[in-house]
Each structure stands twice: as structure tokens, then as C-alpha cells.
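Excluded from the complex is one protein chain; the other protein chains are retained at their positions.
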Amino acid sequence: MPETPPTGPSTMSHGDQPRHDQVHFFADEDRVALLEVDVPDETSAPTSLWKDAWNQVKVRPLFWISAVMIVLVILVAIFPYWFTNTEPRQCDLANSYGGPEAGHPFGFDRQGCDIYARTIYGARASVIVGTLTTIGVTLIGSIIGGIAGFYGKWVDSILSRIGDVFFAIPLLLAAIVTMQVIDRNVWTVALVLTVFGWPQIARITRGAVLSVKNSEFVTASQALGLSKPAILAKHVMPNALAPIIVIATVSLGTFIVAEATLSYLGIGLPPTVVSWGGDISNAQAAIRTNAQVLFYPAGALGLTVLSFMMMGDVVRDALDPKARTR
Amino acid sequence: MAWYVARRVMQLIPVFLGATLLIYSLVFLLPGDPIQALGGERGVPPAVADQLRAQYNLDKPFIVQYLLYLQGLFSFDLGVSFSGREISEIIASAFPTTFQLAIMALVIETVLGVGVGLIAGLRKGGIFDATFLIVSLLVIAVPIFVIGFVFQFLFGVQLGWFPPTVGSDVSFYTLMLPAIVLGSVSFAYVMRLTRTTVAENLGADYVRTATAKGLSRRRVVSVHVLRNSMIPVVTFLGVDLGALMGGAVVTEGIFNVPGIGNALYTAIKAQDSPAVVSIVTVLVIVFLIANLLVDLLYAVLDPRIRYA
């Protein structure tokens, strides 16, 4: 093993004389000006996380495409009568499987209902269920996850176990079982999906809170005398918001799909409510002969979900902390 | 490591109890009298009804019913369904099929998902990446039953590459189409996750150190990048199993696969509560065990966890 030599610059073969290209050199002061140390930049406009994110997002075409689609879907859901005059439930058997004609661009389904009208009115159920569920899941999940992550120890153990219990029953199975029990309408479907869907957001919130919890600004707030709940609400949660927003946006799409799946299985919304899932279910038999009965509601459903997924992607990229280095 | 396993198993017990209790309560709240439903339109004479009730323990308080049920569970006696069959027999005959279907779906989604994700992550921003990003979005956005229909129609009926339904003919070949459909959504998620993780890990410090050693690019990617990227993917797969089970109900319906999903659906439609409870319980147990296995696999992949 080598012995430790004396410290200090070693003297190699050239002794004390530096080589020709290693003599004392210094740059011209004009060429490399010495700046004042640490001068603040007063010229650019102030930005916050949100402004920064907005700046990133507004230049992406994907954002605008998905935003337009989402706005369109919401308008269709709230004001279906802007888009069609036909009543979706006014069906004439005589028109069964009729082709497209004036005023009925998509043709008729098996019952003789106007497909276009049903497609338009079907948006409402999906959007309402999706929105209600997302709001519910985000509120419950973030609060429970935030408390669990921040207070830790017993509180965390109990809340996490409770979350695990609900998480252990796959969403669709739980919904299938529960929907047998209760009245079936938009509110109950949303409720069921909320009750079994919150653990995912809770887990993500808990993770985000855990990583923020040990930041020095949290310790500084404690040293200031802020109470624990105040710290959680004012300092920790706002910093955990970014991942919550991302997952909420994507979840909206997933919940719309979940509702459609339940309606397709016949245990979601009742047949009296116009829904895309139900229409697709009914269209099963006709897929070989009259594919349009399937195509239009499926297409509408797909596009709606797609718009939320794309928006989720864009939002995630904008709020990604790793991309925000200055 | 042993303590890690023990701790995880211990955490499982309250969750298992809580979940089974929850399921049992949900089903217990079924409206109507299931005994009368058995009799159909004619109804059931009171004497027979009482006898049936006693047989199914429905006359006892809820908690007792639940405990009796748990007792039965541990002795593999799952009771008798309203249709008269032994529930364990129903499950036993249907389970292997679903298991095979699920494994096939899992393999497809993992192999394809990781493979495509790896390439997309390595060439982030390129054509391959952009294409598959769009494909994955589409697959996630379109519900599984639509994909099911379309594939069944296209590949089963029109092109005839696979049989459109399975029925009693269960084989690797006949299950192929349903497996692809079942794994499709998960494939999209796995692909996206792999892509993001790979792209992230490519910039990691230890990757730069590995390159500085003089390792070939191929080795750096396979030994360092890919290996580390598998960790979040494995975690995801455990969680995804739950979605797979839900999707199995739909897929088995469309392709008429004689598996548990179908059995469950039939039981629900028939208001066959003993069968429903048992099947869902078994599925939950499978889910919990699978998650435990995933956690163990995670510990194998990430040595830091073993000592936590």
C-alpha cells in the first residue's frame, strides 16, 4: 500500500521554472469585465410558479387543441339544445336503423332514435359524473393524504390502512357490487366512484406532502410560532398542489371511462338517462350491419376522454419541478 | 430483508379484514329478499323459505354471518350459491382460465410496453416517440369495451385471424385476442411510464459516471438505465392488477370467456349474493397477494428498500 507523501505541490521535472505555456497569464480587464457581485435582475417581469407554467403551456399547440375540445364538450353538456333540436328520447320504431337524412346527420339506432341527438345529449351524463367524481375524489383524497403525510405516525398508519382497504377492492368490481344496492342516477354513480377512487389521490398527496414536509421553510414557519394546521394549510398543501392537479386532470378522463363502462355493463346509469355507455351497449348487436350506431357514441366518448388526457399531459409537463431550473 | 417481509405481511392482515368486511356489508345491503327472488315469479312457500334462510344463515345477525363466512373462507368452504352449485367449484373451474388470460395480458403489456417505452425514451422527441405517444393516448381514451368490439369485429370476424369468441374452447390461441384487448390500456400506461423513467434516468449522474468508465452505450443503457427504470414499472404493475380484474369482467363478457369475470357478472345479474361475495373476496385476496409479491420484487430490485 502506498505511503502518504507529504502534502503540498509536488515538484516535477521542471523544478521551479514553469513551462512556456504555463507562465503567469492574466486576461485583459476590458475583455473580461468584472461584474458586481450578485446583482439582482430588475428588468424582467416577476413570475410565480403559475405564471411560469402558463408561459410554458400557452405555446404548445397540444394545449390549445385539448382546451378547445374540452370547452366544446362542456358546452355540449350544459347546452345541448344549442346543438340540436331533436329530442333524444323521441323515437319512432319506423325509423329503425335508418340512414342519415336531412336534420339527422348520423342516422337512427335500433329504436329509431336520432343518433346525433343521443350523442349530443349523452355528453351531459359523462361530463357531470366525471366532474362530480373528480371534485369529490380530489377534495377527500388530498385532505386525507395531506393529513396522513403531515402528521405521520399513528394518524398516518390508520389513514393509510383505511385507504388500503378501499384500494384493495378494484374500482370496477366495487362499483359493480355497490350499484346493485342503491338507486341508480348520476349522483349515486359519482358517489360510488368517489368512495372507491379517493385512495389514489390520497397516496399521491401523501407522497408530495412527505417531500415538502422537511423543507427548511417549514421549519422556519415553526420557528415563527405558526400552529401545525396553519403550516399544513398555508405552506405545505400549496406546494403539493402541482401533482394533485396533474392527477386530477387525468382522472377526469378515467372516471368518464369508468362511468361508460358501468353503463355498458348495464349497472351504471339507468336506461332512461341518455348515456354513451348505454348506447354502445345497445349497439353491440348491430356492429356488423349498422356500425354507425356504435361509431358515433364511441367516437364522442373517445374524443372527450382524449381531450382530458392530452390536457393532463400538457399540464404535467408545465408543472414538472425538474423542468423548472433557473 | 426478513423483517421487511414480516412487516408487509402484518400490514396485510387489517387490510384483508377491512376489505372483506366492506364487501360483505355492501352485498348485505342488497334490497329485496333474495330467497323470494330464487322462486322467480311464483315465489317460495314460507316453510321452504324459512328452511332456505336457515341454510344460508340469513336469519342470523350480520356480524355472525360475517364471522361464519370468514370461518368458511379459511377452510376453503365458500358455501353454496343460490343456484345450488358449490361456490368453490364455480371459482375453481373458472379461475384457471382467467388466470391464464391475465398472465398472457400481463406478459404482452409488459414486454411490449417496456420495449416500446425504452426506445421512445432513448429517442425522446423523435418520430417513434411522438407516434407512440399518440397511440398510447388513443388507447387510454377509448374504453376497453369499444376496443374489445372493434378488435373482435376486425380481427375475429372480418379478418378471421382469431376466433371471435372463446366459449368452451380455451387455449393459448383462442385467448390471444382477449388477452391483447385486456392488456391494451395497461400497455399504454406501462409504455408511458417506461418512457418517462428512461428519459429521466438517462440524465442521471451515475449514468454519466458509467459512461466515463468507458462502457459502451449499449451496456450503459441495459445495465444501468433499464435496470433502474424497472423499479417504478414493477410498482405500477402491482397496482394495475386491480384494473386488470375490472377489465376482465368486460373482456370475458365480450369474448364469452368462461372465467371468473363472467361468473361474477352472471352472479350479480342473478342477485346471487353468496356467489358475489365469495368471488369478489377471492379476487381481493388475489390482489392483495399479488401486491405483496410486487413489494417483494421491488425489494429485490432496489436494495435500499430491504433495510428500510
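Note that the chains are named A and B in the order they appear, and that numbering of residues resets to 1 at the start of each chain.
Basically, a residue touches a chain if its C-beta (ideal position, glycine included) is under 8 Å from a C-beta of that chain, and two chains touch if they have at least 3 such contacts.
In this section, contacts and distances are computed from a predicted model.
As stated in its UniProt record, the chain not included in the shown complex is "Peptide/nickel transport system ATP-binding protein", which appears among "Peptide/nickel transport system ATP-binding protein", "Lactate utilization protein C", "Cytochrome c oxidase subunit 2" or "Sulfur carrier protein ThiS".
Just so you know, the chain we are not showing touches A, B across the whole complex. Screening A:Arg206, A:His235 or A:Arg316 against the full complex identifies A:His235 as the residue touching the chain left out. Seen from chain A, the chain kept out of the figure touches residues 1-5, 7-13, 18-19, 21-27, 29, 31-32, 34-35, 37-38, 40-42, 44, 46-49, 52, 215-217, 219-226, 235, 238-239, 324, 326.
By the touch criterion stated above, the residues of chain B touching the omitted chain are 3, 6-7, 10, 202-206, 208-217, 219, 223-224, 227-228, 231, 301-304, 307.
Throughout what follows, only the chains that are shown with their structure count from here on.
Centres computed as Cα averages put chain A at a distance of 23 Å from chain B. Considering their complex, residues 11, 14-16, 18-19, 22-23, 26-27, 29-31, 137-138, 140-146, 149, 153, 157, 200, 242-243, 245-247, 249-250, 253, 264-265, 268, 271, 276, 280, 283-284, 287-288 of chain B touch chain A. The touching residues of chain A, when paired with chain B in their complex, are 161-162, 164-174, 176-178, 180-181, 253, 257, 260-261, 264-265, 267, 277, 280-281, 284, 287-288, 294, 298, 301-303, 305-306, 309-310, 313, 322.
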